[in-house]
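In this view, the complex is presented without one of its protein chains, the others remaining in place.
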Amino acid sequence: MTTGVWLIGARGSVAVTSMVGATALRAGLAEPLGCVTELPELAGPALPGLAELVFGGHDISDITLEKKVEDLVAAGVLPARLAAAVADQLDGLQRELRPVPTASTQAEVARLVAQDIDDFRRRRGLSQVVVVNVSSTEPIFESGAAHSSLAALEEALAQGSPLPPSSLYAYAAFNAGCAFVDFTPSTGARLPALRELAEREGLPYAGHDGKTGETLVKSVLAPMFAMRHLRVRTWSGTNLLGGGDGANLADPAANAAKATSKQRVLAETLGYQPQGTSHIEYVDDIGDFKTAWDLITFSGFLGTQMRMEFSWHGCDSALAAPLILDLARITAAAHAAGRGGALTELAFFFKDPIGEVPHALAEQWATLAAFVRGLHAPA
Amino acid sequence: MTTGVWLIGARGSVAVTSMVGATALRAGLAEPLGCVTELPELAGPALPGLAELVFGGHDISDITLEKKVEDLVAAGVLPARLAAAVADQLDGLQRELRPVPTASTQAEVARLVAQDIDDFRRRRGLSQVVVVNVSSTEPIFESGAAHSSLAALEEALAQGSPLPPSSLYAYAAFNAGCAFVDFTPSTGARLPALRELAEREGLPYAGHDGKTGETLVKSVLAPMFAMRHLRVRTWSGTNLLGGGDGANLADPAANAAKATSKQRVLAETLGYQPQGTSHIEYVDDIGDFKTAWDLITFSGFLGTQMRMEFSWHGCDSALAAPLILDLARITAAAHAAGRGGALTELAFFFKDPIGEVPHALAEQWATLAAFVRGLHAPA
Amino acid sequence: MTTGVWLIGARGSVAVTSMVGATALRAGLAEPLGCVTELPELAGPALPGLAELVFGGHDISDITLEKKVEDLVAAGVLPARLAAAVADQLDGLQRELRPVPTASTQAEVARLVAQDIDDFRRRRGLSQVVVVNVSSTEPIFESGAAHSSLAALEEALAQGSPLPPSSLYAYAAFNAGCAFVDFTPSTGARLPALRELAEREGLPYAGHDGKTGETLVKSVLAPMFAMRHLRVRTWSGTNLLGGGDGANLADPAANAAKATSKQRVLAETLGYQPQGTSHIEYVDDIGDFKTAWDLITFSGFLGTQMRMEFSWHGCDSALAAPLILDLARITAAAHAAGRGGALTELAFFFKDPIGEVPHALAEQWATLAAFVRGLHAPA
Partner (left out) sequence: MTTGVWLIGARGSVAVTSMVGATALRAGLAEPLGCVTELPELAGPALPGLAELVFGGHDISDITLEKKVEDLVAAGVLPARLAAAVADQLDGLQRELRPVPTASTQAEVARLVAQDIDDFRRRRGLSQVVVVNVSSTEPIFESGAAHSSLAALEEALAQGSPLPPSSLYAYAAFNAGCAFVDFTPSTGARLPALRELAEREGLPYAGHDGKTGETLVKSVLAPMFAMRHLRVRTWSGTNLLGGGDGANLADPAANAAKATSKQRVLAETLGYQPQGTSHIEYVDDIGDFKTAWDLITFSGFLGTQMRMEFSWHGCDSALAAPLILDLARITAAAHAAGRGGALTELAFFFKDPIGEVPHALAEQWATLAAFVRGLHAPA
């Protein structure tokens, strides 16, 4: 069951760490730490093997994989030893990367994107391909009448550029018969027109915004306060990060999209919105190792005031990359099992999951495990 | 369904905060924050009302409640406003407190303790009484042949002093027909002879060591690392605390009992024991507001090294007191429902729970909620 | 040597804490913690005694001192015991507070402000009065031709409103023959025209922006890195604060003024500007107890990357109030000693001190101590 993973943003840190990592794991050079599909609760026959994943993708950048790997080693994301061991496989990976097609209409761009994916599938003899968006975060997008139905969208596409890039990729993926995963906070498949298309075609999709650091911690601490009937008064966070994602998030519009996504877990698990915001700041020097600091103040018995602080020093790409492999494996298995539409059972992976789903990590885990068990042993 | 709560260590910070708090809640002076039995998931008809709890207890200290409340206000545990509002009810509470009986044999002490409890039950017309140990932590106790069966124990009691105080109270409680809860890391009911007695009498018991601060946080963070397949390498904690519990824990023997209890959650939820210890240090000035700091280092994808720190600044008495009310209510309801022996479903409340039970907070919560629902709606 | 302290913003938290605190100290109800003029290195005959300070002031608010003290007790700034002990002296303090005069021109407002101060001096028989600005932070102000000389300013004042409020108060103070201290980051006396006026009148002035928390810590840590030849790469801070000052600083313009002031110490003590900013966020719940968190990353021998984090949980009013007393005492003594113009020797107290002065706290302390010794024992 050889499965393709088509990465949007394929020369970025997360994508390259995923590809290099999968290559290293296949060669037995590292343990699959960070890959939840390798835990006994999720492993099983329905998931394509790590060794069966084949990578390709689009990127607007033309940085070589050699250069990117060198940067990731310098940044401490990739161990020098592993980078050296997989060096002779980078050319092979690179041959499957394509520039983003350009054309005068979005309809035409979508057609060219789908064709690239289709070529990849045929050339590599893949049973299926999962398209995963790991490109830069877009500004918040306001949808309109053109997005309310597939018919309206196709009419608009014929005439102009109604879609943000992430949604254009989702459209192209569905047209190519592929599942789609949005690992960013961008709009992606979250438009009525695209849901209609995915459901019509029986294609699964998942998102949004991979839960890799501060929000992951929030998704266990906030339920803890709720289960103990402690009232959170303030939850205020600062995220310092550099690297490509940091530079992009320094843009106020992208920052707003991200900060909104990061706050949702609190209201959903506490049942109310405490004071405080989630602040993102770009610090070039920090690179891919993000430092987040959160202050939580809370009231207990008889109103006693208490507080907690945490700081998290994590490598975003190293936290995200194994989840890309997990999502590709699970989404491919769901596709193979005939599951179409939004995969709400994958909320475990996301800051801003699709649907009315639990935001507490333990519940998300239980839901995910049950879902994957169902894939392994269909009724 | 008026229910008695007999507190061992009744003039200590936790006990007095519980009693004053229950009085204030009954008068509508505060919200029941910190009381998990007031959450919609647990509330229901089987639990005695907060207003139906009647308090009594033993203590070796003879500090007056007036003085203790004054100390708790000065320490910031009790709000001055609430203390003033309940001042005229302290005499009534105090009338139900007794000195710890003394006698030449433990058998006789146990008889006198049971008699005090029985007098309390009859005098106040209580349907049942739950005995709760909130006294100081004892040194680690090595059990022996005398504790291996009830017969052996009763023979030993006739001749000497085979039991640590916490176990003597459990023995007396069971003889008085009462449920027993151990909120400390002491031995309490954890002896085969006492289990035999509780089961013979159909009396429930629960413990050990209330989970109020650092360990509570561990019980959600450690599962988070496990669910994400991140390998924890080091988990090292420092607990700075003053107050009576702090002074007692400065004693190396008590400290050892506590530190062991605090570490168990890691091995149980991670499946391995990371490096590092949990260090307890007495700092008089800090009083009842404990500060804990933990460092966690972990490995992710391809071995990337990451880290997290948290500091917790919590008021131990304010965190413990509402749980005393919760435990009394649930244990009384279990007793009323005919449930005898170890209440392993109450692991949610404890650092070192009885039995082979989950240590992840979310699983403990699910177990607890199912158990309490069963009490509300018996099959 | 009875000395007046005329507070601009006299009903605010800092001013009221200063007045109540001085009253409590006079009555022997508390130790003079936080007052640096009570340290042996600074104490001496030239400084007016704490008991000799007499307070008055302007405020646009008409909150009563009773209400404000009640708020400060609730916020944990003033101990209830002290508030009760000084309650009967609030009326006396309040009688010396005045609303901010209004008039159609700033020239006329200045005349009325000066008259209020002058009345206070005569009524209370004061040898001198120090005017201290503790009102809200103003937006950054751009000075122009009208501020370049006293003649130009007076011409502009006759026709319009060329001055921000803090500078209008400085102008009025100098016209009333008073020394002026700006404890805020506002413009205050920092205009050529006002410097000319102060120097002509032989009146001292000091500022700007009291150094009470995060910047205080920076002023010792940054020199530590410099003295050890460690290169600071990132210094990024987050300040969470509520209260009146917090609400005002949430305004982006005021925030900008403050953040600029807070960064200066780094470039001045390190000799270069590391990456990172100082971020201010308003969190109502946190009130007067500010929490600041700073991350510092630095390079050492052979480029080794290291890091430090600190969090500071301080009560801004309790940190500022004793410095107000210190500044009033020292400035009054300088005035009495015939010292006019900018008191650059007082940099110890300020985030953004006037003049080309050291920013390392220890050097500022040495300068201050020498200056005060000179006042005690004039050559």
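Letters A, B and C mark the chains as written, and numbering starts fresh at 1 in each.
One rule holds for everything that comes next: a residue touches a chain if its C-beta (ideal position, glycine included) is under 8 Å from a C-beta of that chain, and two chains touch if they have at least 3 such contacts.
What you are looking at is a predicted structure, and each value in this text was computed from that prediction instead of being measured.
Of the listed residues C:Ala51, C:Ala267 or C:Met306, the one in contact with the hidden chain in the full complex is C:Met306. Among the residues B:Leu29, B:Ile140, B:Val283 or B:Ala369, only B:Val283 touches the chain that is left out of the figure. Per the touch definition above, the residue from C:Gly44, C:Pro79 or C:Pro101 contacting the chain not shown is C:Pro79. Within the whole complex, the absent chain has one touching residue among B:Ser149, B:Ser311 or B:Thr344, and that is B:Ser311.
Residues 17, 21, 24, 30-36, 38-39, 76-79, 82, 216-217, 219-221, 223-224, 227-231, 289, 299-304, 306-315, 318-319, 321-322, 348, 360-363, 365 of subunit C touch the missing chain (whole complex, contact as defined above).
Even with one chain removed from view, subunit B keeps its contact list with that chain: residues 233-234, 236, 238, 240, 275-277, 279, 281, 283-286, 291, 293, 295, 297, 309, 311.
The rule is simple: only the chains that are shown with their structure count from here on.
We define each chain's centre as the mean of its Cα atoms; on that basis subunit A and subunit C are separated by 49 Å.
Chain geometry summary: the mean Cα position of subunit A and that of subunit B are 43 Å apart. Spacing of subunit B relative to subunit C, judged by their CA centroids, is 50 angstrom. Residues of subunit B found to touch two or more other chains are 309, 311.
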